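Worksheet: the structure to be examined is printed underneath.
Every protein chain of the complex appears in place save one, which is left out.
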Amino acid sequence: MLEDLKQEVYEANMQLPKLGLVTFTWGNVSGIDREKGLFVIKPSGVEYDQLKPEDLVVVNLKGEVVEGSMNPSSDTPTHTYLYNHFPKIGGIVHTHSPWAVSFAAAKMDIPAMNTTHADTFFGDVPAADALTKKEIEEDYEGNTGKTIVKTFEERGLDYEAVPAALVSQHGPFAWGPTPAKAVYNSKVLEVVAEEDFHTMQLTHQSSELPQYLLDKHYYRKHGANAYYGQNNAHSKDHATRS
Amino acid sequence: MLEDLKQEVYEANMQLPKLGLVTFTWGNVSGIDREKGLFVIKPSGVEYDQLKPEDLVVVNLKGEVVEGSMNPSSDTPTHTYLYNHFPKIGGIVHTHSPWAVSFAAAKMDIPAMNTTHADTFFGDVPAADALTKKEIEEDYEGNTGKTIVKTFEERGLDYEAVPAALVSQHGPFAWGPTPAKAVYNSKVLEVVAEEDFHTMQLTHQSSELPQYLLDKHYYRKHGANAYYGQNNAHSKDHATRS
Amino acid sequence: MLEDLKQEVYEANMQLPKLGLVTFTWGNVSGIDREKGLFVIKPSGVEYDQLKPEDLVVVNLKGEVVEGSMNPSSDTPTHTYLYNHFPKIGGIVHTHSPWAVSFAAAKMDIPAMNTTHADTFFGDVPAADALTKKEIEEDYEGNTGKTIVKTFEERGLDYEAVPAALVSQHGPFAWGPTPAKAVYNSKVLEVVAEEDFHTMQLTHQSSELPQYLLDKHYYRKHGANAYYGQNNAHSKDHATRS
Partner (left out) sequence: MLEDLKQEVYEANMQLPKLGLVTFTWGNVSGIDREKGLFVIKPSGVEYDQLKPEDLVVVNLKGEVVEGSMNPSSDTPTHTYLYNHFPKIGGIVHTHSPWAVSFAAAKMDIPAMNTTHADTFFGDVPAADALTKKEIEEDYEGNTGKTIVKTFEERGLDYEAVPAALVSQHGPFAWGPTPAKAVYNSKVLEVVAEEDFHTMQLTHQSSELPQYLLDKHYYRKHGANAYYGQNNAHSKDHATRS
């Protein structure tokens, strides 16, 4: 069942230790088949060097296990909530990557301070509100998804343009059109968190990017007029333009 | 004598350089056979790449060498004291891991500021008082164990729920039900020390976790109602609950 | 066409991940054949572990692609501008190396605070002005080169003696007589950015080097009286002088 997706999600999971994003088993990637309404996720607490594609668990959009002998990630209800409310995403990553966690613990956004950020995130990556006692006790993992979605709604953010969030006191979630792209976004988040930290120590003046630079870098890589890389319609134009 | 335990303690010692917790020979792991009242510990000053299981030294709970041609770790009296006063622990780790040492030198607890911390430590990891001149001169290594135990008693801490301490001016000790689990706790301590440092630089507002989030994360992984991983009675319940 | 230069630029590009200067595809090296007025540059968005010498693109000094089936780096207009205005350089490197980016985001020079800096950079590495809205919208990559050149002119800096610059809000560019030397300068910049950051946190007193120490270290390695290394006329003199 969903063997190709399992392989894809397996490979995305295995990128996490390679990119230095996880310690021990502290991370998980899922990927969804939107037509079937099923997603594939890492089993809970399994070491990366022992993980096999067939260990992955298939879950439906009610959060019920449909296939698999192992228990899915304990964060499965968060993934379920995000897939239901962000209908265009194809993969989700959760890690405890240390720089992103440091910002999450401080309940601070990761601000857009440089073009590395703008290449991937079209604005600040928000720190969603910490969960209340009631939210934690009633449905911790589900409400973790809920606080993310609520933050995007309240701030009027586009989850495709800002494909990540911090959950205050906890850590980062990232997503994207595919599991591999979600992992990529997860790494970018960690890199810019580290850079922002150092920039904020260097100066107390505002280092937020102006909107026009955000526009330039984000749309250089995304959308109809993108010209970065080999597969955009406008790459050739750009190459010979100047 | 205790060949299985020697192998287990050997493997736990060899994890220390792999996890980036030691420079040169600055670390040691021991493990105890509670029935026999004997523990096995790394010999003093031996390089990790030259260490062999048969080099490990067997020591009784009076701190006397029972078997082994090499000298045990100079920290053996600390291990002895902790085994005698924390009767449920099965393994102890001492390292000079740099982030934990930085907090120890500042005589500061490693506060519970994020869920990575709460997953392993049910509250702040205490910095035990620095030893007095008299304590150092009379029985340095024994009193190093004593200041840890005294701190847990005075603060009413449960050594099973908070399986690590700093010794002020010196560095971290961690423990657990097995040598491998003690090494795991030792790594978590280093990771959260680094994260806390950065959180404390980012904000001067309190970043301490509320008790209800500590409860949630700690009991998600520990005790009768744990549901993280593959071996807990409640993992399946959780998987299908939402 | 330019096969030797392609090999040289290929090898210089492959040094970037080895030296820890790039994440994903975020960096590019070019090298120029001054007689032919053509330069060779990395194609846009290609992973380093898939890059081959024949993928490199040949571009003329108007920024037009002369040979190559792939799109050149989206930063090609910046390289073009720099080759046209810094006539003695033979190679250019752009990366998003994190310490240099942190200073660029803070719009701060990387000051000359130690001899590691003075060995390579004869003074502060300037942070060029951020681009205006107009400059970004009209010709982003070309104007990125322009702000660097303008900064060197306004401050009266010698681009051979200070072979790097930051572009504010963006990141570092470095250059040199060859592509390999440009990569070397790019690494030195990252190392001294990290050191400067920590020095600036340690003390609020000025740590700028005096001119006579800059002179000593820079001319120990550069120019007619250099005596560092094996290939300088004065190395032997120095060796037996004292």
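The first chain written gets the first letter, and so on, giving A, B and C; residue counts start at 1 in each chain.
Assume a contact is a pair of C-beta atoms (placed from the backbone, for glycine too) under 8 Å apart; a residue touches a chain by one contact, two chains touch by 3 or more.
What you are looking at is a predicted structure, and each value in this text was computed from that prediction instead of being measured.
Taking the full assembly into account, the omitted chain touches B, C. The hidden chain makes contact, of the residues B:Gln7, B:Ser44, B:Thr178 or B:Thr203, with B:Ser44. When the missing chain is restored to the complex, the residue among B:Leu131, B:Ile148 or B:Ala182 that touches it is B:Leu131.
Across C:Gln7, C:Asn60, C:Asn84 or C:Thr116, the single residue that touches the chain missing here is C:Thr116. Here one chain is not drawn; of C:Glu8, C:Asp109 or C:Glu194, the residue touching it is C:Glu194. Contact between chain B and the unshown chain involves residues 23-24, 26, 43-46, 57, 63-65, 70-72, 74, 76-77, 80, 96, 98-99, 101-108, 130-131, 133, 136-137, 139-142, 169-171, 197, 200-201.
Interface residues of chain C with the unshown chain, by the touch rule above, are 113-116, 184, 187-188, 191, 194-196, 198-199, 201-203, 205, 207, 209-210, 212-213, 216, 220, 227-230, 235-236, 238-242.
By definition in this document, only the chains that are shown with their structure count from here on.
In terms of inter-chain touching, the protein chains here are arranged end to end in an open line. Chain geometry summary: the mean Cα position of chain B and that of chain C are 46 Å apart.
Multi-chain contact residues of chain C, defined as those touching 2 or more other chains: none present.
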